[in-house]
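One protein chain is absent from this view; the other protein chains keep their places.
Up next, chain A:
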Amino acid sequence: MCGIVGLFLKDPKLEPRLGELLTDMLITMTDRGPDSAGIAIYSRGKDGHAKLTVQSADPDRDFADLPEKLGKAIGASVKLAQKDTHAVLDLPSDRLEAARHAMREIAPTVKVMSAGEGIEIYKEVGLPKDVAARFDVAHMQGTHGIGHTRMATESAVTTMGAHPFSTGSDQCLVHNGSLSNHNGLRRELIRQGMTFETQNDTEVAAAYVSHKLQEGQNLGQALESGLDDLDGFFTFVVGTKDGFGVVRDPIACKPAVMAETDQYVAFGSEYRALVNLPGIDNARVWEPEPATVYFWER
């Protein structure tokens, strides 16, 4: 069991409230996953800028000289904004890939949570309400976001084992379920050049989608391919810079409820997670069909 929440805003007037709405949804799903929690928030980036969200078990030691070291490595100015164990590094978007590679050399104890123009990912071990409070998620603004509360089954309860997983620029994926062919698929994806941080099954699904997107598929096509290639139980919610997708396996025993109004598309593992959204009483509420891809793009 895990809990998933997602919110894709259509009405810019709600953007200042994205973090507040998602935090409430996330905490409601604590019963489904009390061991760790994470959230991916997408906001409108600044032209020419990109963000690297990083995490350290010892932020005081690792973050103090990180902007200087990274700036020197990529030959550009880097600004750091710390939030608890995480920090967002602001840098020129054309240096993003270089920065991602340089991090392994200059700060091996610092983990990259996400990279992209819009995305920031925060995740830690602990109750969803505590994780949300540590990163002050409630005050974040943005266009869309995905959250996850984890009850671990397939790998250890660690920061890196928490969801969302991000394996490509501005991409993230969360999962309720368990995959059964992830080891074979991980080996295949490694042969194709993908890299992995954990032994977690969900990271394989995330890398699979990233790989398909690299090959030129759009989000909908990548999720369709996943229905053929991923074996196991899954409800996935996926985010890209401008998109938001949902897919369930053909057996569809992992729960999912969606709601749509003129203002937003929302996802919850249970209807409970959606009850405080504005206008929910008049929303179109439905259960996504098995083996059916849903996606929205701006």
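Quick note on the criterion: a residue touches a chain if its C-beta (ideal position, glycine included) is under 8 Å from a C-beta of that chain, and two chains touch if they have at least 3 such contacts; residues count from 1.
Please note the rule applied: contacts and distances are computed from a predicted model.
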For the chain omitted from this view, which of "Protein GlxC", "Roadblock/LAMTOR2 domain-containing protein", "Quinol oxidase subunit 1" or "Potassium-transporting ATPase KdpC subunit" is its UniProt protein name?
"Protein GlxC"
One chain is left out of this view; which of A:17, A:241 or A:272 touches it in the full complex?
A:272
Listed in rising order, the chain A residues that touch the chain left out are 250-253, 255, 257, 270-275, 285-287, 289-290
